[in-house]
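Mind looking over this structure? Questions follow.
With one protein chain removed, the remaining protein chains of the complex are shown where they sit.
Moving on, here comes chain A:
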Amino acid sequence: MKKLLMASAATALIAGAAQAQDVKIGILLGFTGPLESLAPDMAEGAKLAIAEVNESGLFLDGASIEGVNGDTGCIDASLAVASAERLITSDKVNGIVGGMCSGETTASLQNAAIPNGMVMISPSATSPALSTIEDNGLFFRTSPSDARQGQVMADILNDRGIKEVAVTYTNNDYGKGLADSFQAAFEAAGGSVTINTAHEDGKADYSAEVGALASAGGEILVVAGYVDQGGAAIINGSLDTGAFDTFMFPDGMVSETLETNFGNLVEGSFGQHPGNDSDGGARFNELGEAAGFNPTNAFSPESYDAAALILLAMQAAGSTDPQVYKDKVMDVANAPGEQILPGELAKALQILKDGGDVDFVGASAVELIGPGESAGNYREIEFKDGKMVTVGYR
């Protein structure tokens, strides 16, 4: 009898706890794998938005929100699907921020999110293939498609007067998608690609790849890879053999790790990653630094925006049911309405509560177009005196 009482008391306690945190947001990122150095700051970005909403106390009927992490391994589709399934069926999340890398995102979207009717907003999956995927209105991304990045890269090269490049990409959906869209855009603009070849991540030796790239030649080498993986090894090999000394770094390569490891060696190299010079970015940087993480790391702002979009859409729909609030995501992201920057989520929640309209700008100047993806602003960086500096926005 005593035991039964204890058990029921414990159950009541757990039930009470569950009531206080009745909304859960899954944070489904590659905490391990080739982008593991980016994931922690992305998760912190998402959690910052959650904390901000919790603090306001205005969300729905004073409901509080909890972030639940799930690991995708970035290149491990089966792990990603298992994690997504766990988040949806066992943790019972109401929305997912993720996935992180393109292939894994496609897998968890098709095998877990769509069958279970769950909304996914990816901060960093950029493959052009995700634009046309059949998603029942459940999938959005706060990052632009790589079709846009390919165009931006071609523009940057043209402005710098570079006509001939060699390209190497990491052999997955992200790398292939980006390399192909870049080649198409660059050749249309009159440039030529001497070689467009893949490299596998995590291999023992890259002499063969570097040899082939060097033989094909070109003014610079475009490395559409991952900074924690083969991408870094290719740069090492190229520098050592003197094959290339200037590089172009797309978004998978731009990070602090790159600056620490190669800062002094790749003088004059340049690249771009999603970013903007709106007030939102600066505001987010302040908030992030105050919260104790690195807000300038790639895709951290997009993660904040993804989490905020889910929460604002829930508020607008007055429901945490993905089937209901999925229709509100585009509404809160775009005009008309009051513009909302990072740190102003409380204001947005109040406006939505009163039945008004908001236009979420957020940390990455969110403007969702077409099938629910960011229109795409890029920060162009360059290595000067061993430091990675911003040279402009496109």
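We take it that contacts are C-beta pairs under 8 Å (C-beta built on N, C-alpha and C of every residue); 3 or more make two chains touch, one makes a residue touch a chain; residues count from 1.
We adopt the following convention: contacts and distances are computed from a predicted model.
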item: Per UniProt, the name of the complex member that is left out, chosen from "Phenol 2-monooxygenase", "Phosphotransferase family protein", "Transglutaminase" or "Branched-chain amino acid ABC transporter permease"; value: "Branched-chain amino acid ABC transporter permease"
item: Which residue of A:G242, A:P336 or A:G355 touches the chain not shown here; value: A:G242
item: Option from A:E200, A:E286 or A:D321 whose C-beta touches the chain left out; value: A:E200
item: Residue touching the undisplayed chain, where the options are A:A189, A:A208 or A:A335; value: A:A208
item: Hidden-chain contact residue, picked from the options A:I65, A:I96, A:A147 or A:A233; value: A:A233
item: Chain A residues touching the omitted chain (full complex); value: 32, 36-37, 171, 195, 197-200, 202-205, 207-212, 214-217, 228, 232-233, 236-237, 240-243, 261
